[in-house]
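For this view, one protein chain was removed and the others were kept in their places.
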Amino acid sequence: MASKLDARIPAGPLKDKWDLYKNSIKLVNPANKRKHTVLVVGTGLAGGSAAAALGELGYNVKAFCIQDSARRAHSIAAQGGINAAKNYPNDGDTIWRLFYDTIKGGDYRAREANVYRLAQVANNIIDQCVAQGVPFAREYGGLLDNRSFGGAQVSRTFYARGQTGQQLLLGAYQAMMRQVSAGTVTMFPRTEMLDLVVIDGRARGIITRDLVTGKIERHLGDAVLLATGGYGNVYYLSTNAKNSNVTAAWRCHRRGAYFSNPCFTQIHPTCIPVSGDYQSKLTLMSESLRNDGRVWVPKKPGDTRHPSQIPEGERDYFLERRYPSFGNLVPRDVASRNAKYVCDEGRGVGETQLAVYLDFADSIRRLGRNKIEERYGNLFEMYERITGENPYEVPMRIYPAVHYTMGGLWVDYGLQSTIPGLFVLGEANFSDHGANRLGASALMQGLADGYFVIPYSLGDYLGGTRIEAASTDHDAFEAAETDARQRIGKLLSVKGSRTVTEFHRDLGRIMWDHVGMSRTKDGLEQAVDAIAALRDEFWQNVLVPGEPTTYNKNLEFAGRIADFLELGELMARDALMREESCGGHFREEFQTEDGEAVRNDRDFTFVSAWEFTGDPRTSVLHKETLEFENVKLSTRSYA
Amino acid sequence: MLSRLYGSPVLKKVTTGLTGIFLTLFVLVHMTGNLAYFADDTGEAYNAYSHFLTHELGALFYLIEIGLLAIFLLHATIGIQIWLGKRAARPEAYAVYRTAGGASRQSLSSRSMIVTGVLLAVWTVFHLVTFKYGTYYETTLADGTVVRDIARLVDEVFGNPMYAFGYPAMMLLLAVHLRHGVWSALQSLGLVRPTASASTYLVGGLLGLAIGVGFLLLPIAIYFQWA
Partner (left out) sequence: MSHSMRIHLKVWRQAGPNAPGRFESYTVENANEHMSFLELLDVLNEQLIKEGKEPVEFDHDCREGICGSCGVVVDGVAHGPQPRTAVCQLHMRHYKSGDTITVEPWRAKAFPAIRDLVVDRSAFDRIMAAGGYVSVSTGNAPDANAIPISKVDADLAMDYASCIGCGACVAACPNASASLFTAAKISHLAKLPQGSPERKMRVRNMVEQMRKEGFGDCSNHAECEAVCPKGISISAIALMRREYLKAATS
């Protein structure tokens, strides 16, 4: 069993591993590439770049996405930027430092070799994107501009206004459309993967549903690449797009792919707070706002006075008070947790009392309104558009929201899951961010996996594996399609009394309360039971309207919520198992007197990898022990 | 050549713009020429101007006429094509539709280009029949040259209230056509700087109005015997 978790990290010094790997892999000769069909599921940064790069190499690529166009994947919403150790500002950046910051930022729960490779190829990403015409910000001299981001002491973040994700995604999308035009990539938009087909132990195909006609289809391939993003929507409210979901990954998990570190989720501190029950999603605002905004709440619980009526002496600038040296700039998890604590004390502000103030009054006095407008004008505008309040005059109200999930399907160094032939890229895998992701690293990982890693490791697999001829008539296809059809039939036939959204909202509440920013043994145990009970209720009482043969968003969502209801339990179990606090995972039992996270390196320096056994209740834990040969484990401190 | 032109959305638009500008310049010159009527000389200058155009330019006059006709036809046929294309591009109309305002240049003028255009085309034929091929009176200029007395025909025609008020109405339509047309032509040719978009739009509108008013003065003045 444990042998399944061979990470296959190449031997040799850290900095040479990737080169040694590339030197030793099998290759597929150019004439043979077009004979290999590769199924790419998801067309965000990871999937789009992979489809483009593989198409360029001559593989026969089929790319699937649930959106109506590949250009809409949720990577598009990333605002801040993308890291690379180009060291253009000459401020001492190196590949080693980018590697080290990422490992440390992840609270020492990521694989050294993967992270180092990420830091190495990051420079190529910037080159590639510029060559594609991505309009990164520039200085007057015409060269690229960099800005600084949390968790680093150098400026290494490349950005395109507040729309970096959009521009990088469009770059990948355009590269992919070039291959569509060349005939190497075939696009299947509005198509959802419902199951993975495994033949003779290898991933050989997928079952899909056409989201317009409801048609169930079989697709055969020599390998399946999963780039389907994260599972933050298990919380119902998150900054993820409404269609982001875990279904494709979860279906693979059910077919034998191990799921790693599901409890590692990232909560972003500066989001626009919830305004009511109808709320459908949360909107993030760049954390750069914390550079000039001061976070506070009233000292007195239940103080409903207008913020301007609360005198200075009755305000609690709680981050500045607790963390005098970092103040408002503490890392994301610390800022988020503290906001939750003050709201738990009844000191939250706004109608729902689930918000804290982010006040720019001092900065406006010190720097002038123009300067603040120059720095944050578009963010202020967005805030006003959503809330109807003018943040130049009234302090912003912010609250943390689920933003990114570090966990995902387990993969080896070559991004291959525990099912041979199934590769997992980007946020859908667990590999590079450990227990916490640094800002501007998600884009980096997605593109690294797609442009620069998978073209090699997939070639190694296809070149070194004898893939038997098969057809979509194979029993495994038949069985998987029948499963998918039955599931859809079952969802529609329950005809209960509660809507899909109601179940999703209930699940979200359990997850947020017990598997959110701050977790306890009791709470997690309650969550495990509550989720299991909700899951049972779902299958007996869900009300899915409409037909299986038309565009039917509720039906799509129903299948996804059903999978979230299983994943949620696994997340709670993983969080329960991990008796330490690290990164985005904070167990209240494991903290210092000052409320700082206490990691347990002796017992928990491993990646959890859960094996599905037929029921989330009985999932089996496997462990991949993390070896740190190059960095020394130390405790984060921001006080 | 023509099929390439008609097959390209961009070339069509550029050609509409170019021909539109030529036609605008033509009517501007025509209007200026008309003002010769107001000289206090019982039509002498007006008739001399007419004679100059038709007899002293020689072959050039016919070249100009053929050129104008070609430009006119190009402008009109593309305009009709764009209108047909637009109808095909949205088979089902909105139940409720309005402009968003702001940067929009949509106006009664912009939406009625096909109507004003077709009416002006029909009217142009009528106009040529009335004057170019109308009654041929003769008169003698001060220098003894015998020329066509077009001023007399003009006096006659605009003595009729149908013409005296029909013509100004058509000239208002021309102003409406040019209200969008001048700006649109400049935009089509890429001559509008983004920062000067609003002022260009304003100037285009004023030019259209000036041309329209310049033309309608003549029939009104004749009918009320101001000149």
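By written order: A and B. Residues from 1 in each chain.
The criterion applied here is as follows: a contact is a pair of C-beta atoms (placed from the backbone, for glycine too) under 8 Å apart; a residue touches a chain by one contact, two chains touch by 3 or more.
Since the model is a prediction, treat every value here as computed from it, not as a measurement.
Asker: Can you pull out the displayed chains that the omitted chain is in contact with?
Answerer: When the entire complex is considered, the left-out chain reaches A, B.
Asker: Which residue among A:Gln67, A:Asn83, A:Thr208 or A:Thr418 touches the omitted chain?
Answerer: Only one of A:Gln67, A:Asn83, A:Thr208 or A:Thr418 touches the chain omitted from view, namely A:Gln67.
Asker: Out of A:Ile9, A:Ala85, A:Val180 or A:Ala249, which is the one that touches the chain we can't see?
Answerer: Going through A:Ile9, A:Ala85, A:Val180 or A:Ala249 one by one, A:Val180 is the residue touching the chain not shown.
Asker: Tell me which residue among A:Leu543, A:Met577 or A:Val631 touches the hidden chain in the full complex.
Answerer: Answering carefully, the residue with contact to the hidden chain is A:Leu543.
Asker: Taking the full complex into account, find the residue in A:Trp18, A:Phe430 or A:Tyr451 that is in contact with the omitted chain.
Answerer: Result: among the candidates, A:Tyr451 touches the missing chain.
Asker: Taking the full complex into account, find the residue in A:Ser280, A:Ser471 or A:Thr625 that is in contact with the omitted chain.
Answerer: Selected residue, touching the omitted chain: A:Ser280.
Asker: Considering the entire assembly, which residues of chain B contact the chain that has been omitted?
Answerer: The missing chain touches chain B at positions 7-14, 81-82, 85-86, 88-106, 110-111, 113, 180, 183-184, 187-194, 197.
Asker: So which bits of chain A touch the chain we can't see?
Answerer: 49, 52-53, 56, 67-74, 76-77, 86, 88, 124, 126-133, 135-144, 160-161, 163, 166-167, 170, 173-175, 177-178, 180-181, 187, 189, 212, 241-243, 275-276, 278-281, 283-284, 351, 382, 385-388, 451-452, 455, 499, 501-502, 543, 545-546, 550-554
We take it that only the chains that are shown with their structure count from here on.
Asker: Need the CA-centroid distance for the pair chain A / chain B, whole Å please.
Answerer: One centre to the other, that is 63 Å.
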